[in-house]
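Complex shown without one protein chain; remaining protein chains in place.
Think of it as A, B, C and D in the order they're written, each chain with its own count starting at 1.
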Amino acid sequence: MKQKFQWNNYLLGVGVLALVIFPFVSDSRTWTILLTQIFIFSILAMSYDILLGYTGIVSFGHAMFFGMGAYTTAIMMKKAEPTMGIFFLSMGVGMLLAGVVSFFIGLLTLRLKSHFFAMLTLAVSGLFLVLAEKWRTLTYGNDGFTFKAPEFFKDRMMFYFLVLAMLVLVYICLRRFVNSPFGRVLVAVRENEQRTQSLGFNPLHYKVIASVVAGVIASLAGSLYAVSLRFVNTSVLAMDITLDALLMTIIGGVGTLIGPIVGAGIIELTQHYLSGLAKEYPIFERWIIFFGIIYILAVIFFPRGVVGTIREKMWKRQSKKSEVKPVTKKEGLG
Amino acid sequence: ACNIDEDTEKPEASTGDDNGEEVQGTIKIGVLASLTGALEAYGKQTKQGFELGLEYATGGTMEVAGKKIEVVFEDTETKPEVAVQKATKLLEEDEVDFIVGSSSSGDTLAVLPLAEEYEKIMIVEPAVADSITGSEFNPFIFRTARNSSQDAVAGAAAIAGPGVKIATFAPDYSFGWDGVAAFKKAAEDLGAEVVLEEFADPAATDFTSNLQKIIEEDPDYLYVVWAGANSPWNQIADLKLQEKGIKISTGAPDIAALSVMEPLIGMEGFTVYYHTLPDNEVNDWLVKEHKERFNGEVPDLFTPGGMSAAIAIVEALKKSEGDADGNNLISIMEGMSFETPKGTMTFREEDHQAMQSLYSIKLEKQDGVPYPVPVLIRELTPDETEPPINN
Amino acid sequence: MELLINLTINGLATGMLIFLLASGLTLIFGLMSVLNFAHGGLFAWGAYSGVWFYALTDSFVLGIVGAIITGIVLGFITEKLIITPVYGNHVQQILITLGFMLVLTELLKVVWGPNQIAAKVPPYLAGSWEFGDVLIIKYRLFIIIVGFVIFGLFQYMLQKTKIGLIVRAGVMNKEMVQALGINIKRVFLYVFMAGAALAALGGALMAPYSGVVYAEMGFEFAILAFIVVVIGGMGSFPGSLLAAILVGLAGSYMAYYVPALSLAVNMMLMAIVLIFRPQGLFTAKG
Amino acid sequence: MDPILKTDQLTIRFGGHTAVSNVSFEMPARQLKSIIGPNGAGKTTFFNLLSGELKPTEGEVFFKGKRITTMSAVARTRLGLGRSFQITNVFPNLTVLENVRLAVQSKKNIRYQMTRHFFHYKSLMEEAQQLIDLVLLQGREHAIASQLSHGEKRKLEIAMLLALDTEVLLLDEPTAGMSLEEVPAILDVIKKIKQKGDKTILLIEHKMDMILDLSDSIMVLFNGKLLADGSPQEIMDNETVQNAYLGGLYDENAVES
Partner (left out) sequence: MKTLLKVDDIHTHIGQYHILQGISFEARVGEVSVLLGRNGAGKTTTLKTIMGLTPASKGSVTFDERDITKRATYDIANSGIGYVPEDQGIFGELTVEENMKVAMRKEDDATLARQEYVLELFPDLKTYWKKDGGHLSGGQKQMLAMARAFVHENKLLLIDEPSKGLAPIVIEKVMEAIMEMKKKTTIVLVEQNFIMASRIGDRYTLIDDGATVQTGAMKELIHDEEVKRKYLGIG
């Protein structure tokens, strides 16, 4: 077990290293931007995985925290100076805001059963969307507004590195988080809330804390997203963002943490390639059909998500080798 | 991973001296449009118009000032982040000299800063948000599309007059609010009175409550600002507003949307374009070629816009003798006039908004045409539709 | 007074329309517990095929019938291909049905083109009656009637047969239901097809109401349908009806009296209902 | 000696049905009391009231003299009231080891530690392993709980309760569905715990033969009411218990063996 872990970490290290070296060997901006985009959505999807994969909460309102981060950063950059200081400050403010909001929303709504909770989050985030739409003095409504990014990010490579660093940092922190004793209880809450309670853990505390953590990380992703576009509008609060996070998490594999990163990569890259193909081959003009078919095939061939299914396969192979027979032979007592 | 390498080496190779083309030179233009998703129809119109426009402006040679013109179209999917991705790809990899786009205001706004960053001219077409040439303006932005304010001014010109009482009805978001605010100003300038402003959830199934209020207010005109497929026309007819003496006015949209406006036959309003309205050679050419190429279809709402954008670029390049440098072009294009299917357009110096004609029209039923046809009342000249400067 | 009557009638009609949209989802999501994000696609296909068959046959009724048949066929395909592998697994359902939704929406454009298409009210249902200041739109009255008929039909079916019971039992414990001698797969298939047919019917009736069909219409209304099913209480027809009418009336009154909040009315209604009645207005029990 | 657990006029109603009715009982510390009664007598419900899963309609619950009637189940567990469930109630997709480890973690009061890897807590793992051995589940540590056979799940249930190491153990039919051969072993575990003398045990069972020599006292619930509370012999001799609960089974059993 120990060994497997190290092996995994080794692989991840190589991956990260490759990504660090990447901008030096390739000066394709498209790729830098695409990868930055993937990293940002990876962070968002990982935060969603904390909810869906580890705590078993389906939320349809995750975009609300993403949007909070995006708007906080955008507004602060626009109203104050676009400096690195303000950027980090805005990130912090966004996370704080998301934390406070998710805390109260969690407290209010997490008592509800699954579907009802999911729909309530949809309602609350819908209300935030309306708020952003209406509070035009601040948000410029549906059209949105552009702003200047800090000088430092003029070179997109710098921003690329920052986002990559954030991704690694968030991954490490969340990995720690889910593998901590606290994280194990989260899984228990997902499995059987009532039993968790009778073991002396208060499920509501766990769920609220998980949703705060998820909200805060989503807000971080939102901040980065806004800076990557130097623009924000109400689309950051839309259902689409939540669905993207949801799809990435599921395609990659829920409850695996690395899965959402893989999922974000898969979705963004296939989208990129398919829409590229559309230009060359008329048959791909309706490339979204192929995109949809990929989702369908993903469920059929990777029922637990790409990472989840591969892990399962590997685990099976391992256990087959050592042949853990479920039926244990015991010496007769006689 | 090998794909990545390929991609990255290409630009280097093409900038190298060993490339024969470089001597002659190529002008590259990147066009961003929604080629999939809800705004797909608009994107296609822009695309077709742009292609035809290049052909027209270069006399079919696809060359200007001795340089070949190449166009790359990219689909923004109506998502700002994709728009930025694609725009960057155009600027970095394809190394385009001009950006054109896009179908949605959000996508366009997200791309604006890139034009400035890369110092390339961006022609905005057909996004309408006022802020593009207003608060979010930068000097590299030129817009051939009309903006919301121009619509509003045209809308007002079509119906407003001293003592006329007008109610407005618009969707409850930026597009609606901007449109109504601009309309109100224009209408009041013409001596009319805006007596009621109703806003409705654009996704709502039922607009009768809003219409009920309008009936109670009993204005002379109801001016509707609307976009999007889910429209209120049926309900306006069902509630018999016109029978109650409230005349309806709105902007006539593209042909597909016109087909659902049957209940409004007889209404007076304005339009940005309908293929029979403009009377000039460019338009005649456009209609003819369009029909030929797209099995009899006529150009639609945003086709001439795409064409205008192409013409604007070619004209500018002619003037600069093929110099595509953004900074140099700004001064050339400021104040530049050019002939389009909609007549002469002029980029206003202050905010680079193209002054252009719009059309005061009446919707009529015509035999053999399956939708209400906008019939010209009069052309609203560029002077008449000049919007306020907001940047 | 007339105003109130007008608002109420229109709210009621909108509510009924929403009920028709949501009724299919009441079966599929409420009763069978399938998170079917492709529902909007079925709905949009119903709308398009309704318009198409109407244009083809010049008969509104045949248009509706055509839409229902389309719904049934699509329901069959969807259940067999998409839903069968993922019963009981909400996570997989989300992914696969969202994928299918994309396919359905894009296929609409392949078949009928990307432009919106006008949908006409048949002449005999067009127009409105006026009684003093009270104005009744004929098509809305028609919707109200159809809504009640559908409600009655399905309520009767669920009350008088065991189907509702069997489906609920099947969701709780599929193996046990089979061990009791019930071919639950077939029951699920039929119920899903019925749900899809209702979705298609909803779409076909919605089209003339708004006067237009467009490929993206599905997703917008699917969310509304989910809202109605949840606040009505999962799987309850009376609940869905009540919730839909509530949504319709609230929309109607709010748009008149508190227009500033009308954008938020559905979400607020849902939030309020769920906070005070976390299980929705009704439970699936008769 | 003060009773460690006490109820006063404890009552709960579900709709019109009174499942537990005016039960006042005292549980002396460090003893083993069995609860018997016909199906639906209210035994499990009584447990639910003690453990906080349900709140009484009327009456009070005291733990070590302290009123805990309104306390949550979580708080009561932390206070020292642990329970097992009649209907198997485990974490279905976690391994046997993880199921038990979670309980040990709770006992060790590691609740909100979010920054350290759980592998750092080796002792938790070791302790969990010992408990698994104790309930005869060795070799099944890495099996997923939902894949266990029924009897194995029952054993897991017991291991989880023991892991909590609470002062009071509430056991709801621990041996139901356990194989004949292993019942004595589990009883042995209970007996050992009892002999160690620091635990108070309340046990619901229908298998009279096994509780007779184990229990210090037996209480009988009947239609929600407390019918009798006394020594095993007293209860066995009680005629109502004989007629309404035991029936003839145990007589004949006695004859046969």
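In the analysis below, a contact is a pair of C-beta atoms (placed from the backbone, for glycine too) under 8 Å apart; a residue touches a chain by one contact, two chains touch by 3 or more.
Please read these numbers as outputs of a predicted model, since none were measured by experiment.
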Report task. Kindly state which of the options D:Thr11, D:Gln31, D:Thr44 or D:Asn238 is in contact with the chain not pictured. Result -> D:Thr44
Query raised in the report: Which is it among C:Thr84, C:Gln159 or C:Gln178 that touches the chain not included here?
Result: C:Gln178
Report summary line: On subunit D, the omitted chain is touched by residues 14, 17, 37-41, 43-45, 86-88, 147-152, 155, 173, 176-182, 184, 206, 208, 244-250, 253, 256
Query - Touch residues of subunit C, complete complex, unshown partner - result: 162, 165-166, 168-169, 172-173, 175-184, 284
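Quick note on the criterion: only the chains that are shown with their structure count from here on.
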Query - Identifier of the chain whose CA centre is least distant from the whole-structure CA centre - result: A
**Report entry** Length of the line joining the C-alpha centres of subunit C and subunit D, rounded to whole Å
**Finding:** 49
Query - Centre-of-Cα separation between subunit D and subunit A, whole angstrom - result: 42
Requested in this report: With chain centres taken as the means of their Cα atoms, state the distance from subunit A to subunit C in Å.
Outcome: 32
Requested in this report: Name the residues of subunit A that each touch 2 or more other chains.
Outcome: 133, 286, 288
Query - subunit D residues counted as touching two or more neighbouring chains - result: none
Report task. Name, in rising order, each residue of subunit D that touches subunit A in their complex. Result -> 51, 53, 72-74, 77-78, 82-83, 85, 89-94, 98, 101-103, 105-107, 110-119, 121, 139-140, 142-143, 147, 160, 164, 181
**Report entry** Residue ranges of subunit C in contact with subunit A within the complex
**Finding:** 82, 85-86, 89-92, 94-96, 98-103, 105-107, 109-110, 223, 226-227, 230-231, 234, 260, 263-264, 266-268, 270-271, 274-275, 278-280
Query raised in the report: Residues of subunit B touching subunit C in their complex?
Result: 37-38, 40-41, 44, 172, 198-201, 203-210, 212-213, 216, 229-231, 233-235, 238-240, 255-257, 259-260, 262-263, 371
